[in-house]
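To keep things clear, I will list the structure first and then write my remarks on it.
Complex shown without one protein chain; remaining protein chains in place.
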Amino acid sequence: MRPSGRNLSQMRPISIETGVMRHAEGSCLIRCGNTHVLCSASIEDNPPRFLKGSGLGWVTAEYGMLPRATNTRNRREAAQGKQSGRTQEIQRLIGRSLRAGIDRVALGERQITVDCDVIQADGGTRCASITGGWVALRLAVNKLLGAGVLTSDPIVDHVAAVSCGIYAGQTVVDLDYAEDSEAGTDGNFVMTGAGRMIEVQMSAEGATFSRDEMGQLVDLAEAGVAELVAAQKAALE
Amino acid sequence: MRPSGRNLSQMRPISIETGVMRHAEGSCLIRCGNTHVLCSASIEDNPPRFLKGSGLGWVTAEYGMLPRATNTRNRREAAQGKQSGRTQEIQRLIGRSLRAGIDRVALGERQITVDCDVIQADGGTRCASITGGWVALRLAVNKLLGAGVLTSDPIVDHVAAVSCGIYAGQTVVDLDYAEDSEAGTDGNFVMTGAGRMIEVQMSAEGATFSRDEMGQLVDLAEAGVAELVAAQKAALE
Amino acid sequence: MRPSGRNLSQMRPISIETGVMRHAEGSCLIRCGNTHVLCSASIEDNPPRFLKGSGLGWVTAEYGMLPRATNTRNRREAAQGKQSGRTQEIQRLIGRSLRAGIDRVALGERQITVDCDVIQADGGTRCASITGGWVALRLAVNKLLGAGVLTSDPIVDHVAAVSCGIYAGQTVVDLDYAEDSEAGTDGNFVMTGAGRMIEVQMSAEGATFSRDEMGQLVDLAEAGVAELVAAQKAALE
Amino acid sequence: MRPSGRNLSQMRPISIETGVMRHAEGSCLIRCGNTHVLCSASIEDNPPRFLKGSGLGWVTAEYGMLPRATNTRNRREAAQGKQSGRTQEIQRLIGRSLRAGIDRVALGERQITVDCDVIQADGGTRCASITGGWVALRLAVNKLLGAGVLTSDPIVDHVAAVSCGIYAGQTVVDLDYAEDSEAGTDGNFVMTGAGRMIEVQMSAEGATFSRDEMGQLVDLAEAGVAELVAAQKAALE
Amino acid sequence: MRPSGRNLSQMRPISIETGVMRHAEGSCLIRCGNTHVLCSASIEDNPPRFLKGSGLGWVTAEYGMLPRATNTRNRREAAQGKQSGRTQEIQRLIGRSLRAGIDRVALGERQITVDCDVIQADGGTRCASITGGWVALRLAVNKLLGAGVLTSDPIVDHVAAVSCGIYAGQTVVDLDYAEDSEAGTDGNFVMTGAGRMIEVQMSAEGATFSRDEMGQLVDLAEAGVAELVAAQKAALE
Partner (left out) sequence: MRPSGRNLSQMRPISIETGVMRHAEGSCLIRCGNTHVLCSASIEDNPPRFLKGSGLGWVTAEYGMLPRATNTRNRREAAQGKQSGRTQEIQRLIGRSLRAGIDRVALGERQITVDCDVIQADGGTRCASITGGWVALRLAVNKLLGAGVLTSDPIVDHVAAVSCGIYAGQTVVDLDYAEDSEAGTDGNFVMTGAGRMIEVQMSAEGATFSRDEMGQLVDLAEAGVAELVAAQKAALE
């Protein structure tokens, strides 16, 4: 009954390839089905101005999409002269999510910028960016630990994200574009490796949902994030 | 234990004054404690281009804040030459929320723009904007019904919003600025008059939350929204 | 013969309510008939860069208008990405006018920013902004004097402004929108409490005016400003 | 006593050279002492959208300054990405002034754009732009009359402008930069060939002026504009 | 003597992988050593406005670089709000080059946009973009031919580009970043499969070059482009 033929609780195939950008301190290409995102983590020793002297570090994120990542070509944001509201909303979400998994004291006064660029889009790009972005961040931090710049690990836990929604009256996990564009309600769930919640966003456009449906979506999300965390672990081995 | 001395489940005093802007088709000044937002609804017979010929209407929203609505002066967005990511995120949320309470076929090919301008800020401005914005929208639609332009009411139900969060380890409703700036987790809950969910956003910065805490926050939100809906009804009588 | 039924030399009812914005060092809501402007004064201890080390203070102003302050909705300047030429012209005028009533040595190296936001417009918004902006400035300076930060008063005199114009062939004071949009000549007059001139702007669009008419407009303005100064005094008592 | 050695009522030497830009329908180079402005008038058969079907014409103006027109180099506005408030204020003034001398019905549904570019600046650039801009406009209209496109002359009268101010306590005409930067009060006066007023702007920065001084400034302006109108006539012969 | 150990006339290894972006009408990933560019071609049936009714087609290009394609992170152009002069110069070059190989009558009134996004940079990104962009264009045109939308092939010949320069006093082909940043003279040569010239750009920064050296650079370029054309042919088989 799902356009892809998947079960209601079936994730798309996940692949995470590390070390794909030779200049970045950490990088990966994450593929969730036909959604492909290139993630890199860049370490800057100069923290942003508001942190000077605080002893705290910062993790921030930027998000972009190639013009032809989508079915019809989108205008290039650099050519339009600004990032859309959607782009800003997404990159703020990625940054907040990754910071929730970091001990900013242990990171010290430096900034890590995680760039997530969507090469191909088929729904769920913000979730893939968080899951892949965390892998790039993990690799960059490993470099700092390996070089002895950091002596204790500032990464507290895994961070991963999945979308769930109500499609054709049923709760489903990991929506692809065909589902996403039809779903009356959809949500994004960011969680830790231990299953604690970082961010929950459920949204109905032209419909509403019950508290019971909300519970079912969270159930699906918990199982989905567990699969993603396993994929992160496998990629890092 | 709350800075304001309120109980954990106690809302701030709510006041909604209607008809405060003589030119607007609908308007109100909503006060949630020291958060004051001026809301207006403007009817435009020309729908946005993407609706031409569809027979469907549109509700959209814009959000702003006076430079000295806050404790220290913020730079004016018009002078900076762009709306911040935060502003865009908020106005997208208000628009989505109000559309969830509208029958777009019944509205017909017209657009209603709801402007929410924060005169004074003390936490919870986006929620107050949704609650007050709905009143302005209701009044503008009443005008269309009264003039016979519309014959069936496109408004399906009330829409109202409240914030909840975890402050000093306890779940509290309707956070003011003192609480909001300290809360490890906070969320915004948009619901209908019938108690169905439109939008749920829970976010942890530098912390995480459990599924159990999530449930408590939703409980608080359901009670808070019920109070707001009652205040909307009283203001419209 | 005036649309409002006023005499040629009759001002609209003036009301100035102080202390309306809890965070600002000085604030008021000025109402000149149906023109309502919210004015706040914000003290910043860091003067602008060009004053560093000069010992001189600065007063500057910013002006805005809510999208639905007017009969039909105007586009929000923050959303358009720039302030219009009209807005910039008005805020430069407000700043120059208020500086003319200030002793910049006595103010010392600090900046006071006066924000004037039009809540409802019915002609004469720039004049109301100057008259109300001066009250906000006065209150902010009182706070500095009260706290002992300043020991001598940098405010030299009242500053107030009124518009006059030629409507239907007759010189009238304090034009409302119905008159302003029809007037062949209109002018703005900024004066001190002692009746000295700060700024005189008379402008004819599609018409011209004689030196004799110019004299009559100044007569009307002198009487009008005297009334406004009296209203400022009353509001501050 | 004036830095240039001129009498209080003495204008700078005026020269107006016509036909200096081969592509423009009308053009001139106006020199008021060391202030040099290149003015062109461009006829566009497409009127701006707000005039479609009205039968009325439009005259508008744009103003610019070469980066090294001034003593120290100014940043190029095109490189900065926006026109300053000062530039916008000036070009609005030029446009309003020129329109006051035009019969928009006789002009018919077309637009004439007058570009005023300051090649060298020594005070009074906006006044020189108006005086020279009118000559360019006159020449462009002559072309339309000569070609039989227009049969009645839409130009009602000459338009010219001069600055006056209070320098070292004395009222003087046609301020150069050395005077302008020191003057406590300065004003711009736009008048017709018949001596009627189009625009009067007097402004005090850090000082005030009396009604009597205002009268003296107007006297000086009337004589100055008469000289400029004579120079316009000579240039067009 | 070259940092990479290559001979003076030795190109870097070339690889062109086609069909890498599922939504695009044509796409490839071109690798010239460590320079990797993702190229896509998008067909739009609506030609740009200036072509309406002309019967002619258009090919245009856009260029971008991921922030961490380079050794240190570059600021994202979308976040900066504009494309740099360098970016605009490059995308204009790509567009001009590809149009030189197209029969615009045979293409008909449609536009093909070629996007070139640098995933990893090591010198020569604009040349790789042209060479890879042509392959994407070829594939998109093949789709139009295959679908019978076009009946005669609008592609006249291959287009490919290589850089040459004077490094450490010697003329070398296909400069990598280490060479490019040190070269006194460098040039870009765009040619057809038949060896005719489309674009030649030679530039000396802080040095000059002789006509004889110019000849040597062209010799190197002719041989290099021939290798690139062979690689294009191999990739398309």
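As written, the chains take the letters A, B, C, D and E, and residue 1 is the first residue of each chain.
Operating definition for what follows: a contact is a pair of C-beta atoms (placed from the backbone, for glycine too) under 8 Å apart; a residue touches a chain by one contact, two chains touch by 3 or more.
Fair warning: this is a prediction, and the values are worked out from it, not measured in the lab.
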Omitted chain - touching chains that are shown: D, E
Of E:15, E:142 or E:201, the one touching the omitted chain in the full complex: E:201
Hidden-chain contact residue, picked from the options D:1, D:78 or D:207: D:78
Omitted-chain contact residue, chosen from D:47, D:64 or D:132: D:64
Full-complex contact with the absent chain, from D:21, D:128, D:197 or D:214: D:21
Residue ranges of chain D at the interface with the undisplayed chain: 21-24, 27, 34, 38, 40, 42, 44, 62, 64, 66-73, 76-83, 87, 113, 115, 117, 119-120
In chain E, positions touching the absent partner: 82, 85-86, 88-89, 91-92, 96, 99-100, 104, 187, 192, 196-211, 214, 218
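To be clear about the criterion, only the chains that are shown with their structure count from here on.
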Separation of mean Cα positions, chain C and chain B [Å, integer]: 33
Centroid distance [mean C-alpha coordinates] between chain D and chain A, Å: 59
Cα-centroid distance, chain D relative to chain E, in whole angstrom: 51
Where chain B touches two or more other chains, by residue: 81-82
Chains that touch, pairwise: A-B, A-E, B-C, C-D
